[in-house]
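Shown here: the complex without one of its protein chains, the others still in place.
Chain naming follows the written order as A, B and C, and within any one chain the residues start at number 1.
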Amino acid sequence: MSRNFTSDNVTPASAPIMAAVAAANAGSAASYGGDAWTARLQAVAAEVFETELAIYPVATGTAANALALAQLAPPFGAVYCHPAAHIVTDECGAPEFFTGGASLIGVAADDGRIAPAALAAALERAADAGVHHAKPAALSLSQATEWGTVYTPAHVAGLSAVARQHQLGVHMDGARFANAVAHLGCSPAAATWRCGVDVLSLGATKNGALCAEAVVFFDRALARDFERRRKQGGHLWSKLRFLSAQLVAYFEDELWLRNARQANAMAAALAGGLRGVPGARLLRPVEANEVFVALPAAVVAALEHAGFGFYRWRVPDSADGVAVRLVASYATASADVAAFLAAANAAAGGAINGLRNG
Amino acid sequence: MSRNFTSDNVTPASAPIMAAVAAANAGSAASYGGDAWTARLQAVAAEVFETELAIYPVATGTAANALALAQLAPPFGAVYCHPAAHIVTDECGAPEFFTGGASLIGVAADDGRIAPAALAAALERAADAGVHHAKPAALSLSQATEWGTVYTPAHVAGLSAVARQHQLGVHMDGARFANAVAHLGCSPAAATWRCGVDVLSLGATKNGALCAEAVVFFDRALARDFERRRKQGGHLWSKLRFLSAQLVAYFEDELWLRNARQANAMAAALAGGLRGVPGARLLRPVEANEVFVALPAAVVAALEHAGFGFYRWRVPDSADGVAVRLVASYATASADVAAFLAAANAAAGGAINGLRNG
Amino acid sequence: MSRNFTSDNVTPASAPIMAAVAAANAGSAASYGGDAWTARLQAVAAEVFETELAIYPVATGTAANALALAQLAPPFGAVYCHPAAHIVTDECGAPEFFTGGASLIGVAADDGRIAPAALAAALERAADAGVHHAKPAALSLSQATEWGTVYTPAHVAGLSAVARQHQLGVHMDGARFANAVAHLGCSPAAATWRCGVDVLSLGATKNGALCAEAVVFFDRALARDFERRRKQGGHLWSKLRFLSAQLVAYFEDELWLRNARQANAMAAALAGGLRGVPGARLLRPVEANEVFVALPAAVVAALEHAGFGFYRWRVPDSADGVAVRLVASYATASADVAAFLAAANAAAGGAINGLRNG
Partner (left out) sequence: MSRNFTSDNVTPASAPIMAAVAAANAGSAASYGGDAWTARLQAVAAEVFETELAIYPVATGTAANALALAQLAPPFGAVYCHPAAHIVTDECGAPEFFTGGASLIGVAADDGRIAPAALAAALERAADAGVHHAKPAALSLSQATEWGTVYTPAHVAGLSAVARQHQLGVHMDGARFANAVAHLGCSPAAATWRCGVDVLSLGATKNGALCAEAVVFFDRALARDFERRRKQGGHLWSKLRFLSAQLVAYFEDELWLRNARQANAMAAALAGGLRGVPGARLLRPVEANEVFVALPAAVVAALEHAGFGFYRWRVPDSADGVAVRLVASYATASADVAAFLAAANAAAGGAINGLRNG
């Protein structure tokens, strides 16, 4: 049983992923992607996304994001994104580094979902400054967002329309893309290229892989020279088959969606249970596998003391308690959720009793 | 007479600056700073700032800022500054480029002057994210600010104290440093190193030079290898004497302060006069040589039609009119101000009459 | 049986490495290196190298080299290395990119081993140009070299002495470090920090790992902020345990040396056998696991036709035939070597007979 709700990256790898890696360890194979697994991945991904595409595996999400953005934005370019986007707050400047100096420009949105009008306004401000301002070059959307919400395809289409009008490329940071698709119940195509996404950072590590992400170009012209960019970044594996094999297994038998559905269901169960915990207040809609909740300080302390793992979070509107983030994963079991809720209820009850008796 | 209030960089160069350039054109001289003018500049600057320092002339303010910040912030570093700072909005990503990828992090402040508590709060958020977040490396203050206000030495000292506590270097973007010092009436030393500034981008171009700015290191250890950084940036002139001579002349006979006082006085006169213009509202305190004012739309149109030059500005709280920025310079004459005010009053009167008659 | 002598990176992973990865897949574990495997790696490496050190796992050799060099060389720095070094010819500019613009300066040497006097001469030329030339910052040595030779500790010490005198850091590209140590028969300490190496790129992928390399700092002060540099490069794995576990297994029971000895022995066997092949000429001493040999064109064609894999190579002094590179690995068996030599002898005999009969 796991009490660890800190992140979906503390999970082990799914059994089919491990089996695929073991199976790929069969004798010599051409290095640097000249192998059968990498060829197979290309075919599988094209099938899953129902289109011609170019897919490049890398080992980390930061690499996928930064390399993808470097294809879209020149050193003097600007990337528009949510101010709490992973590329802004948690990649230690990787996008600035890989683009050679591009500016990240925040477009705020309470629930993590950028509004098309807000994007348009930001682009107007850039136009005012002309050549003195970084050139608007890309829009980067996190799907699911950093606040655990999910963009609908229609929402993405609205943003893409603004982006197109200003010649921006559209990037989707899909570190939790599977969770978003599982929530939407739509096809991967509907969630990406059909609503205007040019490049997807496809995450798998948080959802059952050992270490597998990929940059997926739906507009293959945008992939020009990408192989060299990946190589220069130190992200071309010599034994690439071990990365490709993970992603093939990820897509096979819908492992990616099965894992994501489990994670989402457990987050929903947490949210449902928390609604009944005295003093708890959900801070954002729970649509993927993350729960943001404000809890009385004493409850948070009690849960930490009981060994449950999660992050205290800085949420602008959580003044009435301590905000925490809980992340469910494919490896989260119903019993884990039940144990957490029981402890929360007990602590909240005790807190209320303490309050009464105090 | 000039009707041009768009910027202080539309001005010609001051006569003493031109004379100094002409005088420097005397026979051969050692290139790359081995000349007598560059040596003299070093001595003059040390005298003006009452301390040992290292001063490096460059031709543009963007170069001065970006090169200075690259000494303070590594590629994975973070620079804290006002969100409307020139380095954020008007240098096309130069700081990101010269640092090799550092992140600029905005700390908002209505009047352009960052509050120490807001800086401290931003640094706490960075600490939360640990190694995933860019390393807090520098604080950059614009003096005068982008809103035409001026930091007092005490204010800077408060910010420097927070910066020191978190091992940040303190940079001052002094594109309008002379205007700030003229306003404060303090010594250049009091406005810089005595209140914790490590590196100053000293502007002269907006205040009477042809093309002269300088990076001034008060902590000379921070200047380590700066000569090579300047060279690699293409900012080391072969005939450096022509830059150095401008700056020597700038300091001599207090030309820099005389010019700045004139610019500030003209801005004050504009502000004073605008207070009497019907429908006008000053949007920010006028402390240096910039005036932000909201005017009735018809007045703005009439002034533009009359050939006055200025920028329409996006000011968050100017909903009751059209916000414009007026910049005075050393070359602005009382007659220029009088002409502008007369035109504004005429237009405002007409607008009111029009309103009455309408 | 394998006919693939193209590279040691076409090999599968060693069984103990695969077992270690599987064993690491046990439940949740703290991400980003807060796990037990990463802690264990630190201890194991310190023991193997008999010193305090800091070790950072990454997935590729290019990443290890480029990140290591970025710790030693500023953007305006110079890195001295062999003109055929992997960092020059096969990393697509990764060192220039990660350093932010450093210059790679070739110091030629016929057998791949830079001579101390040649390094000293190159440094004198840099001194001539002063601030106009990139600042000498690092020496990078490939061990084993690109020509399959190995530096003795005494040779490295001689180079380090020159490097020290000019304030250069010393980096060792140890993509085939195990092969070098196996050849030298000395301790890892003797081959590195005891002869002046500051930072080692430790390779494991070519010698039995799935995807594991590491940057090893013997002077831990040089590791300052390295975690952020690795993160910004996209090279910090969330599930780092899967990298660390490979390296722990690599060192345990001397797997690394056992694998390297097998590779070296097979290369020696190839070399020995080739000496007897009519028309063959060994082009470089065979000290590690690479063999450079000139063969009659007909022999090369026949071997290729028979399905043996290897690269034709451009060797300056191989005018009398076609130069090829043969790489042996831990996975090369005696039978593989025997099959190759038999085919070579048959082809050479046929070629000679053909010549006689022609």
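FYI, a residue touches a chain if its C-beta (ideal position, glycine included) is under 8 Å from a C-beta of that chain, and two chains touch if they have at least 3 such contacts.
What you are looking at is a predicted structure, and each value in this text was computed from that prediction instead of being measured.
Peer 1: Can you tell me which of B:239, B:258, B:281 or B:312 touches the chain that was removed from the display?
Peer 2: If we include the chain that is not displayed, B:239 is the one touching it.
Peer 1: For the chain that's not shown, point to the residue among A:82, A:113, A:135 or A:284 touching it.
Peer 2: A:135
Peer 1: Of B:20, B:48 or B:67, which residue touches the hidden chain?
Peer 2: Of these options, the touching residue for the absent chain is B:67.
Peer 1: Contact with the hidden chain only, please: which subunit C residues?
Peer 2: Looking at subunit C, the ones touching the missing chain are residues 75-78, 88-94, 96-98, 100-104, 125, 128-129, 131-135, 314.
Peer 1: Need a quick check: the contact residues on subunit A for the chain that isn't drawn.
Peer 2: The list for subunit A reads 32, 74-76, 100-101, 131-132, 134-135, 225, 227-229, 231-232, 236.
Peer 1: Please identify, in ascending order, the residues of subunit B that touch the omitted chain?
Peer 2: The missing chain touches subunit B at positions 2, 4, 6-7, 9-13, 18, 21-22, 25-32, 58-64, 66-67, 91-94, 97-98, 205-206, 210-211, 228, 231-239, 242-243, 331.
The rule we apply is simple: only the chains that are shown with their structure count from here on.
Peer 1: Computing the C-alpha centre of each chain, which chain sits at the greatest distance from subunit C?
Peer 2: If we average the C-alpha coordinates per chain, B ends up farthest from subunit C.
Peer 1: Which chain has its Cα centroid closest to the overall Cα centroid?
Peer 2: So the chain nearest the centre of the shown protein is A.
Peer 1: Averaging only over C-alpha atoms, locate the centres of subunit A and subunit C and give their separation in whole Å.
Peer 2: Chain centroid spacing, subunit A to subunit C, equals 36 Å.
Peer 1: Can you give the whole-Å distance between the Cα centres of subunit A and subunit B?
Peer 2: Computed from C-alpha means, the inter-chain centre distance equals 40 Å.
Peer 1: Hey, how far is the Cα centre of subunit B from the one of subunit C, in Å?
Peer 2: 52
Peer 1: Pull out every residue in subunit C that's touching 2 or more other chains.
Peer 2: Each of 32, 228, 231-232, 236 in subunit C touches at least two other chains.
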